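First the structure, in the form of structure tokens, and then the observations on it.
Every protein chain of the complex appears in place save one, which is left out.
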Amino acid sequence: MHIPDGFINGVTSAGAGVVAAGGLTAALRQAGARLKDRHIPLAGLVAAFVFVLQMLNFPVLPGMSGHLLGGALAAILMGPSVGIVVVSVVVIIQALLFADGGVSALGLNVINMAVVTTLVGWFVFRAIRIPLRPTRRSVLVATFVAATVSVAASAGAFVLEYAMGGVGGIDISTVSLLMIGVHVLIGLGEAAITVGVVGAVLSTRPDLVYGAADLAGDATRSTVSNRRFVGVAVVVAVALLGLATIASANPDGLEWVAARVGLAGSAQESAVASSPVAGYEVTGSGAFGTVLAGALGLGVTFGVGYGLLRLFRRRSTTKPAVPRSAR
Amino acid sequence: MSGGHAHTLHIHGHSVAHRMAPHLKVAALGIFVVAVVATPARAVPAFGVYAILLGTVAAVSGVPVRFIVRRMVIEVPFLLFAVLLPFVGSAPYLSLGGLRVSEAGLLAAWTIVAKGSCGVVASILLAATTEVPEILTGLQRLRVPAPLVAIAGFMVRYLEVIAGELSRMRVAMAARGYEARFLWQAKVLATSAGALFIRSYERGERVYLAMVSRGYTGTMPVFAAQGVTRRDYVQAFALPAIAVVVALAGWVVVA
Partner (left out) sequence: MTPSVAVADLTFSYPGGHRALDGIDLTVQAGERVAVFGPNGAGKTTFVLHLNGIHRPERGTVSIEGIELDDNTVMEIRRRVGLVFQDPDDQLFMPTVRQDVAFGPANFGIKGDELDERVAEALDMVGMIDAIDRAPHHLSLGERRRVAIATVIASQPEILILDEPSSNLDPASRREVADILKGLDVTILLVTHDLPYALELCERAVIMNGGRLVADGGTAEILSDARLMAANRLELPFGFDPRTVRR
């Protein structure tokens, strides 16, 4: 969902902008050499493809339709860092040119639709493939789950942002239920399309599926070993759990941070004053403290995410590249 | 959002807004939107001023109202959400024409509608007065990383080409009697989406070949940029500055 201006307050939007810029810069750097040279027109064409695909609506409930987000698809086809860049470009141009998504909400939209979907999609995809044998079917199963979870995660990110700076007037648990509920349905649709696309590409041009390079028997490429992936995954999970534990076990912890940093008592308009979201309960110290803590949390997550991206960097030898289509 | 074609986003003209350097326009849009979002929702007259500012730009640029309204259709989803809010919102409640509505919900609804609409109209005006290639040049000048701008350029260029290929596929499917109405029928659509990806990717490879054939060595050539004078800055930021002042005034009044 493209968040318009006014939905989320300015401070949260600004914080999201910083995080999004950081994530995008990290992705750009990670994609690095792959984004010079031949991959720029390729990324542009794939971005056009994602954009066009997003225009396809599918029914999820009577009278309500969803559309593809494409983050998981981009990650599986092109790798997480290029995927983030590609979908970010789609989101940014949609906001600037088509007024789809507010300009002030660009950071939020990039996070929700480009970064979270892509990273979560890739993460889940890799995780699910570990215990399975490297077959076409296991790739597609992993794709399905990854796409579904990625959409739910995107909704979760939105709920988090809404809790931090949403325009309010509605119970946060109602919002959560609605958003995540609908997005699980949308996620199923997205999963179906994503599996369809990945499956079709695997049949005709398996070399184009980044996430299935090992299937193509491409010995010139190496991927990070599964052991390393699991190691990193454990670290990430512990970090996130730790963060959540600290937050919920010590709800005053965030306030304490805010007070220490001298932000307590700022009387900005906040809609979150009495929202019962564990770990983000704010009583009196104003939205700013919450946002700061939230931003810190997101920052940690993205730091870890960046670390993940570095670990997943592919070492591929350069090949002369004349496409079959042009012979 | 569907069916947005680049050429229907732009209204041809030679107004001040049309001729303004694109990077200034984008920056002005950014400042205006930030001011709008930072304005407290209770400062209702502020939004009246914003509407007037936007209306002025539209009038001076020759952008018809009907055009703006048509493009505002993109708002409908969150307008619907806004309409719901007073009815599903939390206490305290007001009585409005016999209906029980949530006060917070009402305020939230107003916030969404007012701020969201201002943002949408401002974006519409940018696209209406600035051709796509110029917007990209503007972004580049605002120090957006070159790979992003280059990718965006190719994306916008090939959007209609890819959309055309997709619609041709759907026509071919319809001609064979297929209609996607239910989720499981999406499989056929998904397969053609896969074919579309391959086509798009292969075209990307051919584009690269064409680029190399014309001497491309990895960096896009930079074309000379428009010079900017002090007068241009004043023209670009006058209205956003007014918005900022109004926003601040809004805080003073409401607090």
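By written order: A and B. Residues from 1 in each chain.
Throughout what follows, a residue touches a chain if its C-beta (ideal position, glycine included) is under 8 Å from a C-beta of that chain, and two chains touch if they have at least 3 such contacts.
Source: prediction; values computed, not measured.
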Residue touching the undisplayed chain, where the options are B:V156, B:L196 or B:V246: B:V156
Hidden partner chain, touching residue among B:V212, B:V228 or B:V254: B:V212
Residue among B:V63, B:A82 or B:L136 that touches the chain left out of view: B:L136
Those residues of subunit B which, in the complete complex, touch the missing chain: 6-7, 131-133, 136, 153-154, 156-158, 160-161, 203, 206-207, 209-217, 221, 223-224
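Convention: only the chains that are shown with their structure count from here on.
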Whole-Å gap between the CA centroids of subunit A and subunit B: 21
Partner subunit B, residues of subunit A touching it in the complex: 1-2, 4-7, 9-10, 13, 24-25, 28, 35-38, 40-49, 51-53, 55-59, 77, 85-86, 88-90, 92-100, 102-104, 167-171, 174, 188-189, 192-193, 195-201, 203-205, 208, 267, 269, 271, 321-326
Touching residues (chain side subunit B, partner subunit A) in the complex: 1-4, 6, 9, 26, 29-30, 33-34, 36-38, 40-41, 71-72, 74-75, 77-78, 85-86, 88-90, 102, 104-109, 111-116, 118-120, 122-124, 126-127, 132, 135, 139, 145, 147-148, 150-159, 161-163, 166, 180-184, 186-187, 189-191, 193-198, 200-209, 211, 218-220, 255
